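Below you'll find the structure I mean.
As you look at this complex, bear in mind that one protein chain is not there, while each of the others sits in place.
A and B are the chain letters, set down in written order, and residue numbers restart from 1 in every chain.
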Amino acid sequence: MIVFAASDKGGTGRSVTSANLAYQRALAGDDVVYVDFDFGSPTAPAVFDVPDMQRGIENGGLHSYLEGTAPEPARIDVWRRTEHPVLRRTPIGAGRLVLLPGDASGGEFVTDQDSVHRCVDLLLRLNAEFDLILVDLSAGRSYAMDMVLEATAGRELQQVVSRWVVFHRWTRQHVIAAAGLVFAERGLLEGGAERGHDKDALRSVIRFVRAAVPDPDSALWSHLSPAQFAWMQMYDEKLRRLAAELGVGDSVLLGTVPLEPILQWREQLITEEEVVATQIANKETLDAMEAIARRLTEDTHWGQP
Amino acid sequence: MTDVFRETAAQPRTEAVPLSHLSLELGHLYMEDLADGRKGLRRHFERVRPWADAARADLAARTTGGRPRMSTCFLVDDYFSRFSTPADLLPLVLEEAERAGLVIDYLARESACAVADKVPLAQAVAGRLVESPPPGSYGARPPVSESGWLANGQRSPAGRSPQAMRRAEPWQPPSETNARRHSVFVDVELWDEDKDGNRTWSCPFLAAVWQLARLGLLRNEGEAVLRPRDASLGELPVEWDELPPLVRLNADADPFSAYRTCSVLPARFLSVEHAVRVILDQTDVDTGAVAQISRRTDNERQPMPGSVVERVSYVFYPEP
């Protein structure tokens, strides 16, 4: 299965959340590959704590591969290469966790027919090998999105299950932006249809994840005044209505990631260790990641019985 | 120890074809050549005659032991444009050749170089192109976008849009691989396609197939192709498609295919034939066929150039 992680705006926690989803699926036993198609900002290695490659790898990353200057994109075995103290002990029963980084100095680039071709080859190859392919796309309407829409519209990838997860923060502006990315002119649906996707079919494989959502009931907000608390609840309700109106309501919601202080400081994987031993991360965050990771493959969450 | 168990479908084989020493092409007829009727043909054969004699004399001087075997051939275009009918045109061609003292042993239709007896020859040859690698080629796949073209070197890098915040590369010239200091870069169009994907082969590409046929190097699944068939002048069809792809007009002719070829052509064909050489130089011909020819020339003590393109020669006569 291929899961594309998209967002309209930066700062939605798309990359860090999808990295956590990849981690959770690998823990559950799947062979997982995380593909960094965030071409303008190839920083996935930092999230996985891979040393010497905090910003992608020097050469031979995905930029070089898709542009045709590297024959195969470099792969990083996360369990083996990470400096994260917990991740280095490969958990028993875990699947593989492999990162395909971008080039360290790579930037956004115009994709062409050749890069679409190479993208198809890459996804086919990964699909033969991995249970889950998580593709992190550049924010907004991007060349990366164009490329994967075109790649998945082709005959070769038709039999491979693809799903889309659109990340957005829980604010008015972000909700509008996320809906726009999917439904507006030159959005995901229209762009997909132009490249040969069936609009309804494509729509049925898009779900939304709300990230960095403040939960008024959590301990984090225990100091709130009653007025503040009431306002938050009222506004939360208002946002829900807005989201529903715009087509990004609860019926297409895959999950919600609570506001997690440590993620505000440092994009990283949330492990059991951070929650139980050092207690620097919240259990709710870990639970949310686990739940969303599980739902990626649970058909009931994708409108299928 | 010999194999007890054999599967015929698991054994490769290559059919041998009879071979002359030289295949001499007396002409290549296009519609425009007939613009002023048989006069054009007459002029052509008159110009060809001395060169045909020279080719024969040269062959006799170079053939060691045994009688020199030479066959002549003539190609009529029925692929790019259809004109006249075999019943009308062929007697005319033969008459004018005879008038100049020439004998045409074999006559082929140009469309036979595309498909002969349902065998897609051009398609097969296209599948055998192995591009000459410019220095630095270490095995990477060539980009797909240039398919349908074949160059004798490296093209100018395509003007790809650079990544964001990166500068575009300045223009670089193309270069001929293995050039002698300066390049003569040629990029040959092998075919084009209409919007439904129907392919039209280019004239140089079909001419390259024609050369390979004359060199006895074409096979289809190991079997000989373009076998000549006899035809008598009295029974020529009125449709080109009904004419066999390769007709033997002279019952006493030496074999059609030969170790080497020579073509006598008007000088305007020079660029086409340069393109043909670019194609032949990058065609991986049937290994079994090459080996058969090598064995035979070795037995006959005939010196043979190693590469296929060197087995091909031309005489370009000036016009008018």
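Some notes on this structure:
We adopt the following convention: a contact is a pair of C-beta atoms (placed from the backbone, for glycine too) under 8 Å apart; a residue touches a chain by one contact, two chains touch by 3 or more.
Rule of thumb we're sticking to: contacts and distances are computed from a predicted model.
Of the names listed as "Cytochrome c3 family protein", "Extracellular solute-binding protein", "SCO2521 family protein" or "Branched-chain amino acid ABC transporter permease", the one that matches the UniProt record for the absent chain is "SCO2521 family protein".
For the chain that is not shown, the touched chains among those present are A, B, taking the whole complex. Residue B:283 is the one among B:71, B:163 or B:283 that touches the chain missing from this view.
Residue B:134 is the one among B:40, B:68, B:134 or B:237 that touches the chain not shown.
Chain B meets the missing chain through residues 1, 5, 7, 9-12, 14, 119-121, 123-124, 127-128, 130-141, 177-178, 218-222, 280-288, 290-292, 294-295, 306-310. Within the entire complex, the positions of chain A that touch the omitted partner chain are 1, 25, 28-32, 60, 71-72, 77, 92-95, 120-121, 124-125, 127-132, 155-157, 159-161, 294, 296-299.
The working rule: only the chains that are shown with their structure count from here on.
One inter-chain figure worth recording: chain A and chain B are separated by 57 Å, centre to centre, where each centre is the mean of the chain's CA atoms. By the touch criterion given at the top, residues 139-141, 143-145, 160-166 of chain B touch chain A in their complex. Contact residues of chain A toward chain B in the complex are 39-40, 63, 67-68, 71, 106-110, 112-114, 117.
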